[in-house]
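Now for chain A:
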Amino acid sequence: MTRLALVALTLPFLAFLLLALVPPLRRRGRAAGLVSIAAVGGALAAALALWRVPVGAPAVGVWEWIPADAGPLVTVGLYVDPISQAMLVLVTLVALLVQVYSLAYLDEERAPALGRYYAYQSLFAFSMLGLVLAPNFVQLFVFWELVGLCSYLLIGFWYDRPAAARAAVKAFWTTRLGDVGLIIGIVLLWRATGTFDFATLFELAGGGRLPAGLALTMFLIYLGAAGKSAQFPLHVWLPDAMEGPTPVSALIHAATMVTAGVFLVTRAFQLFAAAPAVLALIAWVGAFTALLAATMACVENDIKRVLAYSTVSQLGYMMAAAGAGAPDAGFLHLLTHGVFKALLFLAAGAVVHAVGTNDIRQMGRLFRALPQTGIVFLVGTLALAGVWPLSGFFSKEAVLAGVWAAHLRVPFLMLALTAFLTAVYMFRVVLVAFFGRVEAGGHPHDAPPPMAVPLWVLAVLTLAIGARLALRGGETAHPPGWLTSLSVGLAAAGILLALLMYQVRVVSPAAVSRALAPLDFAARRRYGIDALYGALYRGLLLGFSWLIGWIDRYLVDGVLNVLSALTLRAGDRLRRIQSGQAQDYVYGVAFGLLALLIVSRLWR
Partner candidate 1 sequence: MTSPLRDLVAAVVLLNAVIGLVTYVTLLERKFAARMQSRIGPYRVGPHGLLQPIADALKLMMKEDVVPARSDRWVYNLAPLAFLLPCLLIFATIPFAPGLGLADLNIGVLFFLAVSALEIVGLFMGGWGSNNKYALLSAMRGVNQIISYELPFIFAALVPVVLSGTLRLGGIVEAQRGLWFAAWPVVGQAAFLAYLVAMIAAENRAPFDILEAESELVAGFRVEYSGMKFALIQLGEYAHVLATSYLGALLFLGGWLGPGPAWLGAVWFTGKALVVFLLVTWVRWSFVRIRVDQILAISWKLLLPATLALLLATAGWVAYRGGAGVA
Partner candidate 2 sequence: MTLQAYVILSAAVFAIGLLGVLTRRNAIGILLGIELMLNAVNINFVAFARFNGDPAGMVFALFTIAITVAEVAVGLAIVIVIFRIRRTIDADRLDLLKG
């Protein structure tokens, strides 16, 4: 069983090594892509095979890594349980589809750049799989950072664009900020328990033998998760990360990397459960993030950014569920969301590919030009809005149920409002872009097969998962009866409002903006968070730099200048002793002899 997981893990890595170490292959571009796709395809096959194996207890395979006196301090290995099985499938599936999609999407890239892209992709797949399969915190952290590195590389894939380079750096630093907390938390946890191993830790947690006072530790670990999963206030990097290629956004910023935080919380939920305060904080922050991102999504005109805010919002959902003590609901939403958000991103990519712009105000009547894309986008939108019987409906309902069951009234209300807003902004995009009055420029046409096939696969999966969930019923939570109607009602109300505003035009968007003027004003400026960070960064860093500069210029240099001046002057004085005439030195010898005589006389 671990062997299958190992195959899934190593195949992308081998592909990466191949692409990294064999330049001719990498420079071939398309061939490199095929190698990478083959590898991740193999990984998907292994993951699917692994998925079919029922798992009782988590299967763990370990090898020693960091030796210590009393047994190995750290081991590496594979940790296979239902969560990692599901994540394996999700990751490899999305990765495979994205890579296939990229073949067409990045068709115009130069071959070496394409080879580089696929090398990054393979490395990312490897990293993400390693993260998912990590049996302990250290390995998890290593792959966690590798994932961060790949994210940086892929966001900055078009490194000659200043915006992309800046976004890559921003994403890197913002997530690093959380990671500092994560590694401190890991070390603190190790000090408290003496182990990094999940299995051992869960055993301790299961037996209630965890040491008390873990709140700070778990909060620090949560910080890492919050950074990766773009939780408020570390969410600012994700919208900017849309500067990368769209497939990258689909892979990293919808389906896989950003869910790592949720995955971490889910994986370590037993540990978080030992710190209820942290759990509550997670729930509150998650709900708030969901609402905040939803409002920002309502006023965003960049189609990819709308999806990005939507992702932040849905991540908030998952976190809220986890925080509310319903990690299964959150994880379910993670899976469904991973599928349909990847679908939405890839569809948006197809739209962007066809139209050549990201701005929905310059799109319109695209449904006629891109019927296939329009259909799959609509499927994704409906799923995201939570319309029965699509997958999103069930997972969202499960989340709401979980939060409600945890008696978190305010977060529940925020999440409900988010559900409503989600429907509004998603349909705003659909209506404006696909059914709007503006004529899109150029001659948009449907995507080529390598792009279309993944879209259809994902759309079908979205439907199939929904159908499966509908048939099997919600086995994870038992929502109160009114919740279903509430969900459907919220979604319907949102859709209706969007229709009224953007299709029927009964309600003027401008009037709504005016009515909610302060909110609108703030949301359009991202609530000033980015500006605040910028100001903080500038103020703190530049102020600090200025201070350092002042100290360096006047204190350090001053002392050195004084020293050097003294040295120079003293040297100039001393120099005169050296007259260059040997006889003057003989005087020195004579004085030395005299001194010796005198000393020897005094010594007696």
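Keep in mind that, in the parts below, contacts are C-beta pairs under 8 Å (C-beta built on N, C-alpha and C of every residue); 3 or more make two chains touch, one makes a residue touch a chain; residues count from 1.
The candidate set was assembled so that all candidates are chains of the complex that A comes from, given by their letters.
On a predicted model such as this, the values are computed, not experimentally measured, just so you know.
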| item | value |
| --- | --- |
| Candidate from this complex that touches chain A, chosen among 1 or 2 | 2 |
| Interface residues, chain A side, partner candidate 2 - complex | 574-583, 586-587, 590 |
